[in-house]
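Beneath this line is the structure, given in structure tokens, with notes to follow.
All protein chains but one are shown at their positions in the complex.
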Amino acid sequence: MSKPLIGVILGAVLGVIDGLTAWFTPAVRNELGGIVIGSTIKGIIAGIAIGFFAKKFQSLPIGIVFGVLVGALLAALVAIMQGGYYLEIILPGTLVGLIVGFATQKYGTTPAAAN
Amino acid sequence: MIDPDTDIGGPLHKFPATNHSAIINARSDDRLVRRRAFDTILASYWKPAYKYVRLKWHADNEDAKDLTQGFFASAFEKNYFATYDARKASFQTFLRTCLDGFVANERKAGQRLKRGGDIDHYQLDFAAAEDELAAHASASLSPEDYFHREWVRWMFTLAVDAFRQRCEESGRIVHFQLFERYDLIDDEVSYASLAKEFGLEPATVNNYLAAARRDFRRIVLEKLREITATDEEFRIEARSLLGVDPQ
Partner (left out) sequence: MKWLSDEKLNRLRTVVSQPDFSATKYTFVKELGRGGMGAVYLAEDPELDRLVAIKVLNTPEITEDLRNRMVREAQIIARLEHPGIVPVHDVGTLPDGRIYYAMKYVRGSRLDEYAAQSASLRDRLRKFQAVCDAVAFAHAHGVIHRDLKPQNIMIGSFGEVLVLDWGIAKIRDDPRASAAYQTNDGAVIGTQNYMSPEQARGQIDQVDERSDIYALGAVLYFLLNDQPKISKAAHAICSKAMASAKEDRYATASELSDDTGRLLDAEPVSAYRESAFERVSRWVSKNRFLVLLVLAYLLMRIFLIFTSRR
């Protein structure tokens, strides 16, 4: 399985989980569908970016840092668009970025290895 | 490359390998063959036997002398060695056991042995044996281990003497002298100092010593072959004599 694909799958799964946890916030429960979709898309975008980065640069520490930055940036954009819940959005988003950054560096094949 | 001139006995394949075992020939019906075999056995064992009798049986030197001579005389006359079975024990062990039995019987009989029999004419230097015993007896070894150790010592002594004789006969006494100086007398002497002393090149000293050691090894193995009955026994005794592994 390629690194970008791992990034996409993991980013999507964690994005869905992220979105579903919005159900525990009654104020936004009505918008759950949109939140889940948005969160999933955010996760996929992060996964693609981090996955392609891992394909180009094989370094666990750098991959993790990149993942954290991408995750935090995308989450911050979403939080700004929401106009609130900064901690509830940015912190999990950053952690998702860290997880995807780690997983894409550790697992998956690069084109050279596959050949 | 070795200078063929340095090899005393000639190349290995020309050096006669001794196939005669005195142990086997000691059972011969031919008295002359038996006599020669007996001579070999006597020469190889009289000294360790004497020392053993002195230590184990606490015999004084005169008694030990009589017992040793008496044992070998009886051994020849009554053909003790004909009953030796190499599958049961080494010849060394067999001889030592026979010796113990002989001494025990003589002690029981309580009679003074007559010296005599067929070994009267042998020049056995009991005085030297006694001197060695006085100077070098070991309290830490069992009599059996002492017998073995003295047998090893005597085998090498006989080999050194035989080697010296062969070198003298073949006009290569320098080989023996180098061997004696380097391997027998002085641990600290170098090839260079020997070369200087003997007026030889160091490379020649190296070659002569290598040849001397080869020939000495052959002589030791020849002597061992004479007093073992089978290949298996030969290999086992070689191990204890040389530290060479048997098959």
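Note that the chains are named A and B in the order they appear, and that numbering of residues resets to 1 at the start of each chain.
Assume contacts are C-beta pairs under 8 Å (C-beta built on N, C-alpha and C of every residue); 3 or more make two chains touch, one makes a residue touch a chain.
Owing to the predicted nature of the structure, the values given are computational and were not obtained by experimental measurement.
*Asks:* The chain left out here touches which displayed chains?
*Replies:* A, B
*Asks:* Pick out the residues on chain A that sit against the missing chain.
*Replies:* So the residues of chain A touching the missing chain come out as 14, 17-18, 21, 24-25, 87-88, 91-92, 95-96, 98-99, 102-103, 106.
*Asks:* Which parts of chain B face the unshown chain closely enough to count as touching?
*Replies:* 1-2, 7, 12, 17, 128, 132, 135-136, 152-153, 156-158, 160-161, 183-184, 187, 206-207, 210-211, 213-214, 216-218, 220-221, 224, 231, 234-235, 238, 241-247
Please note the rule applied: only the chains that are shown with their structure count from here on.
*Asks:* Between chain A and chain B, what is the separation of their C-alpha centroids in Å?
*Replies:* Distance between chain centres, rounded to whole Å: 91 Å.
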